[in-house]
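Subset of chains shown; positions unchanged.
Letters A and B mark the chains as written, and numbering starts fresh at 1 in each.
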Amino acid sequence: MKKIEAIIREEKLDAVKKALEEKSYFGMTVSEVSGRGKQKGLSLQWRVGEYRVDLLPKLKIELVVLDEDVATVINAIVMNARTGEAGDGKIFVLPVEMAVRVRTGDRNEAAI
Amino acid sequence: MPIDTGDTAWLLISSALVMLMTPGLAFFYGGMVRRKNVLSTIMMSFACLGLIAILWVLYGYSFGFGTDHAGIIGGFNFLGLNNVGQEASAVYASTTPHLAFMIFQMMFAIITVALFTGAIVERVKFSSLLVFAALWLTIVYLPTAHWVWGSGGWLAKLGVLDFAGGTVVHINAGVSALALVFLLGRRRGFPDEAMEPNNIPMVVMGAALLWFGWFGFNAGSALTSGGLASSAFVATNLGAAGAAFTWMIISWIHKRPTVLGTVTGAVVGLVAITPAAGFVTPLAGLAIGAIAAVISYYGMVLLKIKRGVDDSLDVFACHGLGGIWGAIATGIFAAASVNSAGADGAIFGNWMQVAKQLVGILSVGGFAFVMTLGIGKFVDKIMGLRVNRVEETVGLDISQHGERAYGGFLR
């Protein structure tokens, strides 16, 4: 099993969710994160003057999938989260040694 | 007549209460949009407190309430507050300073403009909104206010009853909102995405300030402190209570009694009782409010859910429909015994009053709709009414105002 961590733009969540759903990857965990990278930050204003914010709001999607599904999932995310501008995000794949479903105690394939 | 200290105290505090309604509206609206547009939504109302106030003293009051020209528009005699002083006006409120009447009216103009912004939040360009607002005040609000409330206005002379602005404020704003929606179109993502209100407690706070301020709006419109103000005050509260309760029940029948629905009901009830407050018995207010909730609820279902019209914060369903029903209801329930300056309505056999009310609704509503389309098209041509795609996606707080609502280490 692998854990796929995708950092994407907030507004792309719906598209990515839908795309994964269509390929019947339904389970996922999402969280609010802030990121920086090539995308340049924001310049915001105070009463007078400005200040820069370089950590921009992003969403992190975490999905644990079987090894053979990794390519499909990555593909679906890349296709649907892309705008072509800096800041579209990253996908990281990490090894997972075990998965457990809390409700049943099922392990691995049966758990996800 | 000499200035009466009690009447003046009541008119001044009422003006302050109506002023507070505009920030109230800012929160009522601001809580319902998505987080990325909270500030921009609040700003649309708050900016009116600056812009409209200035235009009002320069020429607005004069064109609305100055010497009548053919029943259509006021004159130049009050330009720059000329002739508007500490003594009572010759024709309006006779026991309070003219300045007090002038600023009470100012607050109405401000909130009317703020009201229609709710239909086009989350996509309208801020600069264009300001230009539109200035033109709309001048071309739509000032004449129609004169028709209904100006000394010599043609609808006033006809006998159309509008105690505190059901027609001038709510129908005007509601109908114009609808016209603007046709011009601007839907928000990106509507209706597929669930555009969840970001902060319902903020909506409740806004509704609470609106309810509180509305006592000034309606009972202040008596322009004196006494029996009439008290009667309007009670009718106002019952309109709100009746509609809040009714909306809660309808929403319960469909599924659960929501907070958002209950406070929306309260506002709709306040809208509907506005034209009637000082002409009907307090108990009629209860009926007017309850029926208003039914009309607005199903109007909203029809417009938003069935037809997919993205009047984002339902300005037409709340203020347009609520105002129209209120104007008709005034024709039905009015009682000369409540207010000798009013008339008897249909329940006392005077069906003519309903007809008069319809003339008021159609002329003001029709005028507002057509003019709004015209002004809107014009502004769209010269500067564009809508932000671009990226600006809309990023959110108007950042794209229009260079700010975000909630700062912190991260978000």
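Rule of thumb we're sticking to: a residue touches a chain if its C-beta (ideal position, glycine included) is under 8 Å from a C-beta of that chain, and two chains touch if they have at least 3 such contacts.
What you are looking at is a predicted structure, and each value in this text was computed from that prediction instead of being measured.
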| item | value |
| --- | --- |
| Formula for the whole complex, using the labels of the chains displayed | A x3, B x3 |
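The rule is short, and it goes like this: only the chains that are shown with their structure count from here on.
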| item | value |
| --- | --- |
| Residues on subunit A engaged by subunit B in the complex (per definition of touch) | 11, 14, 32-34, 42-45, 50, 55, 57 |
| Footprint of subunit A on subunit B - complex, ascending | 189, 192-193, 393, 398, 401-404, 410-411 |
